[in-house]
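Removed: one protein chain of the complex. Kept in place: all other protein chains.
This part shows chain A:
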Amino acid sequence: MATNAPIPGGSGEIPPITPSRPIIPETPSEISASSNSLQPPPSSSDTDRIYIPSYSRWFSWNEINECEVRSLPEFFDSRSSSKNPRVYLYLRNSIIQQYRDEHPQKISFTDVRRTLVGDVVSIRRVFDFLDSWGLINYSSSASAKPLKWDDKEAVASEPPSTVKESAKRICNGCKSVCSVACFASEKYELTLCARCYVRGNYRVGINSSEFKRVELSEESKTGWSEKETLLLLEAVMHYGDDWKKVASHVTGRTEKDCVSQFVKLPFGEQFAKDSDSEDALETFNQIKGSADPESEGRVKDGSSSPDNKRMKLTPLADASNPIMAQAAFLSALAGTKVAEAAARAAVTALSDIDHEAGKNAGGDPNGQEINGNNSERAVAEAKSLLEKEEKEVEGAIREIVEVEMMKIRDRIVHFEKLDLEMERSRKQLEEMKNLLFTDQLNIFFHTRRSRKAEDRAEC
């Protein structure tokens, strides 16, 4: 059956809708006849939000769209009396409702057809139609629920991978266990760890937008103590990118835990240790302040810096340069504000390290001092930059003023010329008036004289 191929695009949102069946709803109820509103209810938690692709925006709970009529003509050509639009609505709405009840788990065709009254081939067609348009099974993770098996005598019935939604996910690309963040594509049933995703380590022909980000990292059971955080920061400063050494320095944490914790730290913390620096504190407060209203507006969980995890990767993600890819990955994990602040801090730190390398030949191992020098230097540089800018601005203003003055001068000259012209023409006019007057007088005298002469001639 020919279906209109949906064009992959962005994604919209549908608020959850109360079911028509007497099933206990666990989602907050919001009845809406048309599902086109893009305003999610602010109180709903993350798992209750269901996404459909933007090309399926036509879907409406009580109406049948043209593309449905086209794709599934059997229900609309009145060839058979029990395949009518009402039955189609019943099938379609039941399938979608069932999916939403099961969300975030996927539903399979067999689940659906067992609960629907109708012939299985038609049900399958409706199911496939909804699946291809992303109205079901679009935003779910790839794990399936445990099966209801009829056999009690079976020896090895349950397949090992589906029992519970296990936390361990194996990346299809590099065959390693993903724990920080995952990218899953339901369409192709692939799971990639963040690294493989960013590196583009998947099949040709799959678009990077097909993947949905699945956040897996949980706050570890014990939580990070101050001591551990301090150790972590020290280790990072010493060893930089070598996470193995960092992990060994922070005893009791795996590499991945260290990375995730480090990324979660607001970067102002590094500078906040040295209370002289104001800039750093400001950026820290900035991050905190901007992150909080964002996170309140979106998600109910308590973590401040990494907010809503459902954002797509930045366009840099596809870059073949691995360093850029890693930077993109980290910035995606951390959130935009934190990434900005981190970049700024990194730049200043780098420039200061350059200065340091030039000056201190012996090297200054104490990390705190370097930090203090860095921040002081940063302040001084900032001041000088400010002055320079002021001067530039002044110069620019001066130039503008001069140009304006010249313009005015030109105009004045122009007006003066005009004035002269006016005077001249006025004078001309006066002369002409005089001439006219004398001419008129002459004529008058002449006429008088001639009339007098006529009178005399007549007598």
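One rule holds for everything that comes next: a contact is a pair of C-beta atoms (placed from the backbone, for glycine too) under 8 Å apart; a residue touches a chain by one contact, two chains touch by 3 or more; residues count from 1.
Criterion: contacts and distances are computed from a predicted model.
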*Which of the following names does UniProt give to the chain that is not shown: "Translocon-associated protein subunit gamma", "Elongator complex protein 5", "CASP-like protein" or "Chromatin structure-remodeling complex protein BSH"?*
"Chromatin structure-remodeling complex protein BSH"
*Quick one: which of A:110, A:254, A:428 or A:450 touches the chain that's been left out?*
A:110
*Residue of A:120, A:330, A:349 or A:379 touching the missing chain in the full complex*: A:120
*For the chain that got dropped from the picture, name the residues of chain A it touches.*
21-23, 80-83, 90, 94, 98, 108-111, 113-122, 124, 144, 147, 150-155, 157, 159, 162
